[in-house]
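Structure provided below as structure tokens; questions to follow.
Here the complex is missing one protein chain, while the rest keep their positions.
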């Protein structure tokens, strides 16, 4: 069960694949950013519905992508400073670094 | 005012900056895809709220980004085959090609 | 055989798959930029050979990537304003636009 301590915390709740809980240090800010992105997507949907000009829609989609990248980088940072560091201090952390690289590979594509 | 003919259509409705209406040829499918992305972002927000593992959140965000890129490419294709082609056939289309390059530059980053 | 006229020119030299010759309008500048990139890669190779710090190497590789993207966008622009426009004016240009989208898809990844 998650506590109020931000950062990484190992636990194995029943029925959860990853078996970890991580309280994002800037949880509320992060949720607000994601909600804003949700709203932006809603705005793009409205633009398509209203037959708006392609270029205006594409410009909005680029802005959404940048916002998603910014959130991803923020979470990646939390992960590196929290989970990865802890894993390295706890044991060698090879598996966690491998996992981190997998995520980065996907982000760079 | 937009008609039912899909593709590019020049018009200058009052109070609209771009002054163009474009009915996306696959409008309904596009709206459904954008709604699905909206739902995916909602899912990511829930993951942060439930203190889910960073890597699982990042994997979801990568999926969202791919979905947004796919929609962008779809609209870019419509734009190239519709608006850009029409502009070239109508006049030389230099401004429209310039505008297209600006959009692509943003997408490549 | 290519002439001195910059832009797109259809021709079908024997043994050439694409069957087209395109004189880049800024050919000399483009060749110089590519040579500079070649030199940058040579610099990165030297850094690895001299056991330089990973982060310094990665920073250089990012600079190379940006330089390559800039050249790609430049050529893409020439292509859109030249080959694609000509194809649209000549016939409907559907195949050329399709081909253009394939290239952009690869560039966005």
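Every chain is named by a letter (A, B and C) in the order it is written, and numbering of its residues begins at 1.
Everything below uses one rule, namely that contacts are C-beta pairs under 8 Å (C-beta built on N, C-alpha and C of every residue); 3 or more make two chains touch, one makes a residue touch a chain.
Everything numeric in this text was worked out from a predicted model, so none of it was measured.
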Subject >> Chains on display which the left-out chain touches in the complete complex >> reply: A, C
Subject >> Touching residues on chain A - with respect to the absent chain >> reply: 69, 72-73, 76-77, 80-81, 84-85, 88-89, 92-94, 97, 100-101, 104-105, 107-108
Subject >> Contact footprint on chain C, counting only the chain that is left out >> reply: 2, 8, 17-24, 27, 30-31, 34-35, 37-38, 41-42, 44-45, 48-49, 51-59, 61-62, 64-65, 68-69, 71-72, 75-76, 78-79, 82-83, 99-100, 103, 106-107
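By definition in this document, only the chains that are shown with their structure count from here on.
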**OP:** Answer with line, ring, star, complete or other to describe the graph linking chains that touch.
**Re:** line
Subject >> Intercentroid distance (Cα basis), chain C paired with chain B, Å >> reply: 26
Subject >> Two or more partner chains touched - positions in chain C >> reply: none
